[in-house]
Structures are given as C-alpha cells and as structure tokens.
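Mind looking over this structure? Questions follow.
Just one protein chain is left out here, and the rest sit where they should.
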Amino acid sequence: MNAPAPLQRKPTTVWQMYRSIVGIGAFCALLIVSVYQGTAGRIADNRARFLGNAIEEVLPAAHSTVEVALDANGALVGAAEPADLPAYLAYGDNGELVGAVITARGMGYADNITVLYSYSFELKAIVGHKVLESKETPGLGDKVELEPHFLANFEALDARLNDDGTALANAIVTVKEGEKTEAWQLDGITGATITSDAIGAILNRASGFWLPALERDARDFRPPQSTEE
Amino acid sequence: MGKKQSNSTDEFVKGLWRDNPVFIQMLGLCPALAVSNTAINALAMGAATTFVLVMAGLSVSLLRNFIPREARIVSYICIIATFVTCVDYAIMAISIELHRALGAFIALIVVNCLILGRSEAFASKNRPALAVMDGLGMGAGFTAALFFIGVMREVLGSGTLFGVDLFPGGFQTWTVMVLPSGGFFAMAIWLLLVNRIRQYQAEAEKRAGEQEAAS
Partner (left out) sequence: MARLSKLLEIGSSPHVTDGASTDVIMRNVFMALLPVTVFAVYAFGAGAALVIVAATASCVLTEHWLCRWTGQPSTVGDWSIAITGLLYGLTLPPDLPLWMVFAGGVFGVAIGKFLFGGLGMNAFNPALVGRAFLQAAFPQAMTHWQAPFAEGRFEHIPSSVLAMPFWEPAYDAVTTATPLALMKFEAEFAGGRELAAGLTSGSVGETCGVLILLGGVYLVARNMMNWRIPASIFATVAAVTWAFQLYDPATYPGPVFMLFSGGLMLGAVFMATDMVASPITNAGCWLYGALIGVLVVVIRFWGGMPEGVMYAILLANAVSPHIDNLIQPRVFGTGRGAG
C-alpha cells in the first residue's frame, strides 16, 4: 500500500455515490453513442461489401440484389426487414433476372453450418455455394469449401421442380465419393461424410422451401426499388 | 509495492516479464486460449485488450478520488464495458472478417479479469501517467504471450504464419493445435519454458548473492 491506510474513513454520502455513478454512466453513454455514430456508416458499408462479395462469388452475373420473403399465403414479396436467413433475387447489368441467392442453415458435424448458394432460373440448377459460417474440423469438414471435386458439384446441380411446381422433382442428396450418377446428386467427400451429407440436406431443405415460390413468382416480381451495390 | 519511487519505465517493463499477465499472473486465460489459433487473431486480440487496458486505467486513475469505495466495482465495469463496446465497433468498421474471427471474445474482454484486476490493484492508487504505462506494459505482455501461443499454434496447426505458407509441399498439419485443446498444449509448453528460465534466473541470483556475501 502506498498511502497509509486511513484508520477512519469519512462515510460516503449518498450524493457522492449518485454523482459518481450517474456521472460515469452519462460519460460512458455519450462515448458509446459517438463511437457508434462515427462507425455506423463504415460498418454498414463493410457488411454490404461482405455480402456483395459473397454473392458475387456464388453468382458472378449478379449486379444488384433484392431481398425477398414469403408472405402468409406463400407468395413472393419484397422483404420488409432483413431476415436471419435471407434470400435474394439477383439482377444482371441490364436489370434482367439472373438468379436467386439463398442462405440456409443446418446441423453439420460440430455445429450449425450456414451456406449461401445460388440458383439459376435458366438452368433450373444450383450453380454456386459458399460456406458462410462453420465450425467443422479443420482439415476434414472444411473440405466442403476447398475440395475441387466437391465444388465441381455446383457447376449445375439439378434442382428441377416436379410437374406441379410444388416440390423438388428429385431430392438433393449426397452420395459416396465417386458414385455420383445423377445431376441432382452431390459427389461426397471421403473422410468428411457427415459434413458433405449435411450440405446436401441443407440445400435440399432450403430449396424445397424457396424454389416453388421463386419459380412461380420471381419472373413477375417487380422490386419496389432495386438496390444498387 | 515496497519501492516508493517507481518510475514509469519500471511500470512498463514489469508487464513484459516479471509480472507477465498470462505466463506469470495467469490472468485473462480465456481469450489467451480461445483466440490464439493464428498469429493475426492473437495480435488483434492483444491490441484490443491493450487499448481497453490503457483507456480503462487512465479513466480509473483520473477518477480515483471521484469514485467512492462502495461504488468502485460497478464504476470500473461500466468504464471497461464502454471501451470494449467502442473497440467492438472499431473492429467491425476495420474488417468484418476479423470481427467474425474474434467472435464473441471481443465482448468478453469486459470480463477479462486482467483489466478489472489492474484497475483495482494499480490504476485506482496511482497517477494517470503511471496507470497508462502500467496498462501499456500489461497490454504488451499480454499481446506478446498471445502472439507466442498464436505462432506456435498457427505454424503447427496450419503450416502457415500470418497466412503465408511456410512449408510448401505437403506439411502434415497438427489439427489439434487449431482446436481449443491445442491452446492448452501451446500454453503449457510456453509455461514450461518460462518457468525453466525463471528457475535458472533465481539460481543465478542466489549464487551471485552468496558470492557477494562471501567477499
């Protein structure tokens, strides 16, 4: 102890307590608000850029995107506010519809995996995927982001709807490595069976949810105003 | 606290070795183990913690006669949380990717016992200049410790350093080192080294003392 310990300290008055806590609280609040104000613009820019980069990775033709949602009747509408797992319609340089970009989540080996994937209306197929968040074992589970033969699945992964347009014609499934025979099958990864199976299941579920509505309504969908990137 | 006249350089240097927060005081181990899987993450975490240490130390020292004893913990936590929130926004503004890598651990700087510990034990009893030097020293020691752990984990666990491939041509990565358990292994190896060196130092000092006494 540097200072000699006071044997009898003056009792703290209520006013002193009040003064210090309110004072510090006000000072802290002010500081946080000003830092928030100062950085909010850049943070929003960063977020948009991060999403833009991800979308560009899965769907290079996309120039601008509009977030969409399904209303109570299952019809496609513009999203009122950003969803946890958003889906976007993507438009090309001349404003033509080039595809849809969908976020989806499901259980992997270690934890939830969140993926972003793109659907092409022209090919009726999934044409790109990117893992946004995963805690899979490094060196095994993260092969779904790196392994060339697995990524080759996404050149055109068949996601055709059935004749009624209510569900996928063929469920998207992951098969054992080297045993892919159909266009809707994912060629799996030996040694990362659970993770590659999970990707198949995630894509299958999210596609079953989004694609019927997208196929039915997306071509007639008129965005309120298209957000330029 | 025996020395009455300690200068600011001493306060800085002690955090690097003699009172190193991670290797000697064993404080703030949660982030030291959790986000030290790459050298970059370790440095970013160290820098963020250092900033909070210095700013919280400065604030607490400036307000040391203003804050009553009874309300000191709540005041310190409030101050620390404020600076952590600022750092959180700043990192998000610098890079979303970095923010994703550090994840929840930025917010958890608030409960890093190192910061509250230094505020309570040092900043509340010393001049602002000394408190800042103490914060800088502790922060530097913390960063250095995280960096050493991070380097070991990244080199073994990914075969890279700062993302640069060190061993082109099929280095077998030790996956366990990038997993949480690898943090404990790396930490244990460094602790072994640090304690060994301290042992030698103590023996050398003792011998020097005996010689002096003999002559």
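We just call them A and B in the order they show up, numbering each chain from 1.
Just so it is clear, a contact is a pair of C-beta atoms (placed from the backbone, for glycine too) under 8 Å apart; a residue touches a chain by one contact, two chains touch by 3 or more.
Being a predicted model, the structure only gives us computed values, none of them experimental.
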Sites on chain B contacted by the missing partner chain, in the whole complex: 167, 169-172, 174-177, 179, 181
In chain A, positions touching the absent partner: 109-110, 137, 139-140, 176, 191, 193-194, 197
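To be clear about the criterion, only the chains that are shown with their structure count from here on.
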Centroid distance [mean C-alpha coordinates] between chain B and chain A, Å: 34
Chain B - residues contacting chain A, complex: 1, 4, 63, 66-71, 74-75, 78-79, 81-82, 85-86, 89-90, 92-93, 95-97, 100, 125-126, 157-158, 173, 175, 178-179
Residues of chain A defined as touching chain B within the complex: 1-3, 9, 12, 16-17, 19-21, 23-25, 28, 31-32, 35-36, 39, 42-43, 46-47, 49-50, 133, 137-140
